[in-house]
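As you look at this complex, bear in mind that one protein chain is not there, while each of the others sits in place.
Up next is subunit A:
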Amino acid sequence: MSLEQRARLVGLPLGEGVGRQFDYWMTVYKRTWQGSIISSFVSPFFYVVAMGVLLGGFIAGDPAELEGATSYLAFVVPGLIAAHAMQTGVGETTYPVMGLIKWNAVYDSMLATPLQVRHVVAAHLGFVGFRLMTTCAVFMLVLAPFGVFETWWGPLLAFASQVLVGMAFACLVYGFTTRLRSEEGFGVLFRLGVFPLFLFSGAFFPVSNLGPVGEWVAKLTPLWHGVNLSRMFCIDEVDWSTAAVNVAVLLALVVFGWFWSVSGLTKRLVK
């Protein structure tokens, strides 16, 4: 193969291919945003009030017990937002992805045009990233008046960490969905994957409470890295070397998930 042929094989630049799908995803968003705007404010507010204020009222705000947080509210909500990002990332890449592969065949129609699999995956994940940014931003705005944030820059980095952990899950689950024949697999994913992670990855209680082995296992889960980053930045208890490890793990998952997703969708649709 000549160099010129190789260049042509690459086809459209990634940005150009993604840009051509902007109108599609914009239309999808316009169709759904009104329905989501209420819930995206209301459920964070309920979480903050119920878990942070009301349940937190029973829990002594001892920084030694709560990884440096001075109240249970300050401990639990930053972790909850990371967990919420995970759920959004997973939610946006399970049924919606299967729908476009199987029920609506929209991906098929996209691939009949000059667009290629990587453009399609990148645009969809880009949309998930946008959804993550809006939901996490709303959650952080709801939290702001409760006096949890210690610095002005911490919440910004916490926000970036939440989006990052959401993207890590989105990329992984996208790849998983492309390999799934029927939606029944999602039940297993939610029950054995998402739900235990939600409960045991340190969002609700310090993972040290799990005992030495349990703590070690919890720290291997992707969600813990996001929870830890989000909390450290929100309450300004940053251990930079741990943060670096957290970010590296999540970035590695994004990169792995990206390749896994592209190869999965290629196997599924280009045959």
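Here is the rule we go by: a contact is a pair of C-beta atoms (placed from the backbone, for glycine too) under 8 Å apart; a residue touches a chain by one contact, two chains touch by 3 or more; residues count from 1.
Here, contacts and distances are computed from a predicted model.
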"Rod shape-determining protein MreD", "BlaI/MecI/CopY family transcriptional regulator", "Lipooligosaccharide transport system ATP-binding protein" or "Solute:Na+ symporter, SSS family protein" - which is the UniProt name of the missing chain: "Lipooligosaccharide transport system ATP-binding protein"
Residue among A:Met110, A:Cys171 or A:Leu253 that touches the chain left out of view: A:Met110
Per the touch definition above, residue among A:Leu14, A:Val28 or A:Ile59 touching the missing chain: A:Val28
Chain not shown, touching residues in subunit A: 1, 5, 8-9, 11-12, 16, 20-24, 27-28, 31, 104-106, 108-116, 269-271
